[in-house]
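Shown next, in structure tokens, is the structure this report addresses.
Here the complex is missing one protein chain, while the rest keep their positions.
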Amino acid sequence: MTATIELIVNGVRHRVPVEDDDLLLDVLRGQAGVTSAREGCGVGACGACTVLADGRSVSSCLARAVRYDGAEITTADGLPDDDPVVDAFVARRAMQCGYCIPGFVLMGHELLAENPDPSDEEIAGHLEGNICRCGTYQEIVAAVRDASRKEHA
Amino acid sequence: MTVDSSGVAVGERWARADGRAKVRGELRYAADEPVRPCRAVAVHRSTRPHARIAAIEASRAAAMDGVLAVVTGADLYAELGDRIFTGPAFADQPCLAVDKVRYVGEPVAAVIAHTAEAARAAAEEIEVDYDDLPPVHDVDAAIAGGGGYVHDELRPSAVFGDLKHLRGIRDTNVNYAYVLRTGDPEAARGAGEGVRTGDAGGATAEAAHTVRGDFWCPPTHHVPIELPYTAAWPEGDRIEVLSTTQTPSYVRQSLADLLGLPLNRVRVRCAPLGGSFGAKMYDRLEPLAAALAWTRRMPVRIAATREEAFLLTTRHGAAVTGSMSADADGAIVAAEADVRYDTGAYADVGPRITAKSGMIANGPYKIANASVRSRCVYTNKPSAGPFRGFGVPQVTWAHESLVDELARERGEDPAAFRRRNLLREGDVAAMGTAMHSADFATCLDAVTEAIGWDAPLDPGDGRWRRGKGVAVGIKAVLTPTISNATLQLNQDGSATLLISTVDMGQGSDTTMAQIAAEVLCLGEGRVRVVTADTDVTPYDTITAGSRSTYHTGNAVRLAAERMRDKLTGLAAGHLGVPATDVKLTPDGLVSAQTQETVGIADLLHAHFGARGTTLTTEAEFSTSWAPYDKETGRSPQVTEHWFAGAAAVRLAVDTATGRVRVEHLAVAGDVGRAINPALVEQQLTGAAVMGLGHALFDQLVFDEGQIVNGTLLDYQLPSVKDMPDAITPIVVESPHRTGPFGAKGVGETAIIPLAPAVSNALRDALGIRFTRLPLTPERILTALQKGTA
Partner (left out) sequence: MPVFHRPATLAEACDLLVRRDHAMVYGGGTAVQILAKQGVLFATDLVDISRVPDLSGIEETKDGLRVGPMTPLRAVERGPAVRRLAPLAAQVYGHVANPRVRNTASVGGNIAHGDYRLDPPTALLVLGATVELTGPDGVRRVPVREFFVDFQETAVRPGEIVTAIEIPRQPESAGAGFSKLSSLSANDWPCASAAALAVGTSRAFGRRGPVKLRLGLGAVAPTPVFAEVELADDASADDAAEAARAAAEPLVDPIPDVRGSAEYKTRLAFVAVDEAVRTAWKERSDDGGFLRRRGR
């Protein structure tokens, strides 16, 4: 069954026709022009498809688009130019191939919104569902830590 | 190797090219690139490990909504003939099965449809009748024969003269064998420990201690997070391909052969890779996509799922039976290794791995009497191919366990024992080639110091037990290979570098830019590497085997030096002085005589009388080798350069659960010269984290040839929570005489000794020698209960 839903992606309204079983990831990539969320595993285990829906992280590869009608979706490429988490990742060189990093950035945002001053253990606990196969975890954790301190400063 | 070094770039921690774009997700990977509308392809796969295809019923599938074509291997064979069989060493793998299937998951038929859903639905409707054949799953059973033979006859590629002797051989699963022999290891080893005999061929048994072991590394998977993706479309009388590949030049040649086209009518475009580690090389989705696009005259797109990605290529499982002997003074006198690589259903680059790893299977030690037999074996499972380390981690698992055990037999500190025996600069290794820029000893010392090797270790009491371990790794760079670089200097002083090296996270875009910038005195960000495109970027053998920094780096350096010479020539004319008087500096071209300076932009504008112009130079850098002798496996120049590295581990084991907690992991690599130390450190750390996964829990589990854990819910990957408490990457620089500014690569260095370092630490903590990977808590606990592994 086709329905028309509205997704507000990084502040831009997209009215799109979707089937019942269309995945949010496919709709975002196919119809809303998002490329920063990607498929890595299809089962929500790697985090490459992470987006924020109304501020909450979701595995868009497992989410049916119809369930997100009216949701405000944030993707990494929609963050402001001076986003402190992005700046922290860049400063800390928290990337190698880069494929997984947008997912980590969004998880970082979610964590800091809930917990502005997380310990390293809390940072790791929040990021444990995102996989970086290049093994850049140290820089990623440091970047989130830096971003939390900067927001505090 | 004296270089006129401006000091502006080499050694600097420049920010990674496209770093911000990567963080924000704005960088486009292959599947993000807009291409013309393509049809979707879904693949129907074999459910049998070994069978003849009796019949394929596809009419129902072909009639389904949205389906444009159903293509079988027989269909393609009718059009392409034997050209359908591809591979980097053996031409034995068809993109769709022809006559036989050889592994569960092998592509049997392809559906082209308007949508991915329609294609997949139709693929499920295809029915195949199989006549089962006896499968072989175990590498030693495959060698023993008497069961099934995966291939009716061996099919080495006609391209390689050194494989010709294998053509047509039947009734075997061994597709390649390498042997090494120097001295008389059996005699030196003697009949047993400490037995002195003088009658074996005149050699005297010197061994006071001998250790032996049977070692096993299971198959694993690279699992780069970016999935494989290939789009292909006919463009008039040409074919164009956009693919996730580390080897565009290879793919161009392979597809040209497949379709019978000249090279200039095959275009392979790349994109930055979201990780690869060897998974996206040689022939993956490209032959199928190109064959379908070309024979059916329609644009197609194949996006592999994660489950399918597990089937495209894997890392070789390997069995090693080895021994090592030392004399009473603690010198290693003999080492032997019998290596069996499980290459799966198709050889891929297995034969090359078999030789390249076989030749250093005894380790980085001075060994007068050594023998290796290394064999590449077919079994009925997805084919194994190149993986970070290229077969070397598997033999290192054996030699670093053996040397460690040998030290303990002697009651000697394992680090000290190694130090005595390590190859030094100028020493000739067992395979006959001398060492240069392979500072094993410094790497060993660096990592042991970093973890406090000599500090007393709290051995732990009660539940947790502690230990420390070290391992040293050696690898030879793939030789011979070829790199080319074209450099365009733009009138405004920015530069564009055209190379076919692909950045997959190792930072080649940044490294190559720094090399060019160093020669041309250009600032950060002034040199940009374009994405590889075989219509534009010149030939490069492969981006793999950690070869690019040295080989492509040299080509880039040479092209930049030629550019510098062009500039000084132009400046000489412009300034009215001899060319020898002109020097290129960060401020521009300066006349030593008059101190007059002209900037690049002004110089080129004056020369051409126009803006936006380009100066172009190019260079080739190729290496050669002396092929090893077929009988002895030896050569005086078997490789262009070596990789040397070491890892040391301090860990604690929970004796209640078997769980390992790595407290400190230090890894060191001799890179000759670190063009960008930050990138080197990230590669050392990244490879170490991957290696830790292999050591502790990573493995592909097969059941009768079927992958059991081929999803990311089951296949284990290190997460942030698996990180050691502390991890220290150490850059060692023992400049290479012909490396660009002395540099060599590092991508694989830290993964090579990782698993044995962990195992050696467990040996220290628990007194148990493990010979099989991974070192899961269950394996450890079971061994603790039994007292042995």
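Lettered A and B in written order, each chain numbered from 1.
Going forward, a contact is a pair of C-beta atoms (placed from the backbone, for glycine too) under 8 Å apart; a residue touches a chain by one contact, two chains touch by 3 or more.
Given the structure is predicted, the values throughout are model-derived calculations rather than measurements.
Of the listed positions A:L7, A:A63, A:A76 or A:C100, the one in contact with the omitted chain in the full complex is A:A63. From the set A:E6, A:D20 or A:E121, the residue in touch with the chain omitted from the display is A:D20, counting the whole complex.
When you scan B:A208, B:L423 or B:L717 for touch with the missing chain, the hit is B:L717.
Residue positions on subunit B in contact with the hidden chain: 656-659, 693, 696-697, 701, 708-709, 711, 713-714, 716-719, 721-722, 776-778, 781-782, in rising order. One chain of the complex is left out; on subunit A, the residues touching it are 1, 20-21, 42-44, 47, 50, 56-59, 62-64, 66-67, 107, 110-111, 114, 125-126, 128-130.
As a convention for this text, only the chains that are shown with their structure count from here on.
The touching residues of subunit A, counted against subunit B in their complex, run 35-43, 45-46, 48, 75-77, 79, 86, 89-90, 93-102, 105, 124-125, 127-141. Subunit B meets subunit A in the complex at residues 15-16, 18-29, 31-32, 223-227, 272-277, 305-307, 504-507, 678, 682-683, 685-690, 711-713, 717-721, 723, 727.
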